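I have a structure here, written as structure tokens, and I will follow up with some questions on it.
Left out: one protein chain. Kept in place: all the others.
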Amino acid sequence: MGKETQAADIYLRKAEELAAEFAKDAVERDKAGGTPKRQRDLIRESGLLKLIIPSQYGGDNQPWSVALRIVRELAKSDASLAHVLGYHYFMVVQAHYKGSLEQQRFYYRETVRNNWFWGNSSNPLDRNVIGRKTAEGAVLSGRKGFSSGSTDSDMLLVSWNDDKTGEFLVGAIPSSRDGIRIHEDWDSFGQRQTGSGTVSFEQVQVAEAEILDVESRRPFAFSTIDPILSQSILANIFAGSAEGALAEAKQYTLTQSRPWISSNVDKASLDPYILQQYGEFWTDLKAAVLLVEQAALELDELWAKEFALTEAERGEAAVTVATANAFAAKTALAITGGILEVTGARSTASRYGFDRFWRNVRTHTLHNPTVYKLRNVGDWVLNDEIPKPSLYS
Amino acid sequence: MGKETQAADIYLRKAEELAAEFAKDAVERDKAGGTPKRQRDLIRESGLLKLIIPSQYGGDNQPWSVALRIVRELAKSDASLAHVLGYHYFMVVQAHYKGSLEQQRFYYRETVRNNWFWGNSSNPLDRNVIGRKTAEGAVLSGRKGFSSGSTDSDMLLVSWNDDKTGEFLVGAIPSSRDGIRIHEDWDSFGQRQTGSGTVSFEQVQVAEAEILDVESRRPFAFSTIDPILSQSILANIFAGSAEGALAEAKQYTLTQSRPWISSNVDKASLDPYILQQYGEFWTDLKAAVLLVEQAALELDELWAKEFALTEAERGEAAVTVATANAFAAKTALAITGGILEVTGARSTASRYGFDRFWRNVRTHTLHNPTVYKLRNVGDWVLNDEIPKPSLYS
Amino acid sequence: MGKETQAADIYLRKAEELAAEFAKDAVERDKAGGTPKRQRDLIRESGLLKLIIPSQYGGDNQPWSVALRIVRELAKSDASLAHVLGYHYFMVVQAHYKGSLEQQRFYYRETVRNNWFWGNSSNPLDRNVIGRKTAEGAVLSGRKGFSSGSTDSDMLLVSWNDDKTGEFLVGAIPSSRDGIRIHEDWDSFGQRQTGSGTVSFEQVQVAEAEILDVESRRPFAFSTIDPILSQSILANIFAGSAEGALAEAKQYTLTQSRPWISSNVDKASLDPYILQQYGEFWTDLKAAVLLVEQAALELDELWAKEFALTEAERGEAAVTVATANAFAAKTALAITGGILEVTGARSTASRYGFDRFWRNVRTHTLHNPTVYKLRNVGDWVLNDEIPKPSLYS
Partner (left out) sequence: MGKETQAADIYLRKAEELAAEFAKDAVERDKAGGTPKRQRDLIRESGLLKLIIPSQYGGDNQPWSVALRIVRELAKSDASLAHVLGYHYFMVVQAHYKGSLEQQRFYYRETVRNNWFWGNSSNPLDRNVIGRKTAEGAVLSGRKGFSSGSTDSDMLLVSWNDDKTGEFLVGAIPSSRDGIRIHEDWDSFGQRQTGSGTVSFEQVQVAEAEILDVESRRPFAFSTIDPILSQSILANIFAGSAEGALAEAKQYTLTQSRPWISSNVDKASLDPYILQQYGEFWTDLKAAVLLVEQAALELDELWAKEFALTEAERGEAAVTVATANAFAAKTALAITGGILEVTGARSTASRYGFDRFWRNVRTHTLHNPTVYKLRNVGDWVLNDEIPKPSLYS
């Protein structure tokens, strides 16, 4: 076993410990919503925030496949915390491919030094934050929704449209910056502790150095990998949610479920239909896991190429990730919705929280529609067309 | 149009009015759980409680098809209230096929006179209530779960096992009888306002006349139609839930959904995939509605035969109802889980409560497993075996 | 039982007899392809060719629901013969809604008198037959494919485009007309005895009176019901094919299938998974049958309205039929493909011909894509848009 793998194992152990801890009150916290402050602090203490950051900046230099594996592990017990950690990784690397070398260095180094937990308020479909150019940088005002991971964050990736040109700009600033208000108003039926609500900006100053130098990176395919990263993270959350649902169902079937009165078996775990259904769940789930793992390795290669990445390579990777994401979404919906059939009527009691897996996956799979990912995959299969780089492809 | 149909229409109008009223705060009440006292009183005031009772006792003498149609109507906005009304009908007729003629008369007449709302605490799989025979009747002690409609009920169908013989007995008594305590402890993730929690019994007196004379009715196939009635009620709740989900989704897609960025259409309602999905929902839903309606007509015939019903006729009807129930269950799960795909990410906001349809159907379809109903149907199709009368077939 | 129903029963009996006769060598004839001359003559002798023709012209005046029921019955054993009879009905009524009153009378009366069996060579998507206007009518030359029922036909509905104006015209002429050559070149993997191959025309004379007076009928919605009729016929063939497949599977499972070695049952007919699958087949099939039957009754109403039919009524009926057709297609594909799972490995022997059901349905469901029918249904459900009258909607 090579050294890098050993390191990966160490991080996976940490993730397993966190997942076990999160599991203790996952059901209650799902009901409560809001910000899982204690759990976020446990993530901070785990050292996992710097996992993806290169060694030269003090990070652990782990590949994306390890980061995604950890996200998947957390999703087994808590898809919200998996999401905020996954998006932390997503945000912390923004300057790497959209910023100048100085910005990359600065944000990496300072993240390690301060153990920053990143969130975002940068949904590009929401054009309600307007920035005015100034001598020192820009001043932002407005509100932005879907700001996942913003509550209790240390740093925020923010985006705005220029008041004159309409240009879309991206910056990275402390969440405590004057004029920022992070509303705790996320209230969906799923992914309830992701803090994906509104952030409002009132005359918020962004220094020139904090505005990512997207312009200089635009010629490179590497600068357009946002959807590849976000869809990879989500795919792993879907797969992990399904794994977690199946594991909890198993415990329940084994210890609580009663055999159906006309089943002619003594234990629910011997019911032929229940066995078949576990077999189907597993078969699909294993396929999903293989797909997300293979996509993660392809992402590792893509990431290693950095600005040498070609458009064709970027396109192939986008297809690979879309494939994994679409399959994981379908599978996770089927499993998280289906487990109740192998646990039975009494397992619907609120205290088990067995519906939360489905609610989480149902909510999260709407982030960008599966059917349009399938269309893109189909266009590549049939017409050899790689997806046009965009916000979601 | 015949007179009976006109009457049916009048009752359907009432049901539509109730459904509209229930819709106003269905989302909030789903969150709150507990007993929908005001809504139950509206049902009381609507006059619908006596719908199924023969004219000679002052009832409206409507056939089961009308009762089920009303249940389905209510389920469009509130599956819990549909359930408690459906089970009210189920309970109010118990003495008709399990009791003596005197009992039938008494309970019908008194229900009309007092506008009783019936609930139950008679789950036969739960053997925790024990009855001791006395000179006057029986004395019950213990607890029983899954007592749907017990909270705020006027009358309760109760069941117990005899402490000596183990014999399973059924009685009908006022919910206010000394020693009865109705716990408000139902807390599942679905069907949250059905009050399906625990009822405890402490030395509860049941008079001889209140114990249904099941013994005298046992020779008749008619006395074994419990599962035909309960599965008919549930099938209509499933179908109605799907209809309600689709109707709410439609309003949302038309007024709130945004076209997907790569869809090349101006409105979500023109998206080819969304149109296809509405087409699929409708196609399956219409099939489900035809099945439950056809089954309801067959139930009307069965009911009209009363004690002349043969075992073969009872068996055929059981297959018809199981078929409708299984199909409606499958369809309702698919539609209530799928509507989010035609409404989109922002429709997951808690205030819309769009997950409640799925939670309700998911919970309720576990009442008795669909796969065992399919097995029974298959045994009839393949081996010409009608289902052996039992609690669930 | 009313007199009309009795008549319907008589025709259904005849159809059952034909179906039983066709079943005898359906497997061999499927392999052989070509024209089932003897079977077509049995149809001629059955008297069923005049079924749909009004009494005043000597016909049996049966509604479409009876015609479709007969088509479905034949499809149980032979979907090709069901198709040619269904399309005979479709062709024989063309003059009724696209022709003048004289044409209607003529073709109805002569069909009865001569016991004509109609076929067609009128696929409107195929524009290779060109007509030249003459003083007496038109002269046609060219070739047309997908000419279902043309082989061994007595009369042909033909269509062409005018050489000058491109106008699409339709006529009805004897198949023996000089210059017509009916090629026996239909060779698809399904619906193999429908004779759906090429007809070539060499200077074929069509008299003015034989050219349907479509122009005068164009203002009426009734003149645009082609797709409603054709999709109704196909929907019934799909449903009947599934019924036939299930019936043959049942016989095989009961008499030939061996229990799987690890099933712990003595007979395949007791296998829990096989029972479940029969239950699923039945559940879906019954839904399909209810849908096609309800659509047939709606078609009866539409047909009775004739030229008083409004566009809105026509639109609603088109949706009803598309719904039934799409559901029947989906169900028939699932059942005809799935029966092998309940019959087993040895049932794949060619002599049973158990694949022919799937091949027939697979071929026939491509006639016009289900997904576009679903889109139309969805457009009606979501946007209250009725389908724009066209060749396929």
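To keep things simple, chains are lettered A, B and C as they appear, and every chain counts its residues starting from 1.
As a working rule, contacts are C-beta pairs under 8 Å (C-beta built on N, C-alpha and C of every residue); 3 or more make two chains touch, one makes a residue touch a chain.
Worth saying up front: this structure is predicted, and the values here are computed from it rather than measured.
One chain is not displayed; in the complete assembly it touches the shown chains A, B, C. Of the candidate positions A:Ser188, A:Thr253 or A:Ser393, contact with the unshown chain belongs to A:Thr253. Within the complete assembly, A:Gln294 is the residue of A:Ser46, A:Asn128, A:Gln294 or A:Ser350 that touches the hidden chain. Checked against the full complex, the one of C:Pro36, C:Gly99, C:Gly119 or C:Gly190 touching the unshown chain is C:Gly190.
When the omitted chain is restored, the residue from A:Ala20, A:Ala207, A:Val265 or A:Val381 that touches it is A:Val381. Residues of subunit B that touch the chain left out of view are 272-273, 276. Against the chain not displayed here, subunit A makes contact via residues 246, 250, 253-254, 269-270, 272, 274-284, 286-288, 290-291, 294, 323, 326-327, 371, 373-379, 381-383.
Subunit C meets the missing chain through residues 125, 146, 187-190, 260-263, 273, 333, 337, 340-341, 344-345, 347-351, 353-355, 358-359, 362-363, 366-367, 369-372, 390-393.
Following the convention adopted for this analysis, only the chains that are shown with their structure count from here on.
Taking the mean of each chain's C-alpha atoms, the chain closest to the overall C-alpha centroid is B.
Ranked by separation of Cα centres from subunit C, the top chain is A. In the contact between subunit B and subunit C, the residue numbers used by both copies make up over half of all numbers at that interface. With centres defined as mean CA coordinates, subunit C is found 42 Å away from subunit B.
Across the assembly, subunit C contributes residues 272, 276 that each touch 2 or more other chains.
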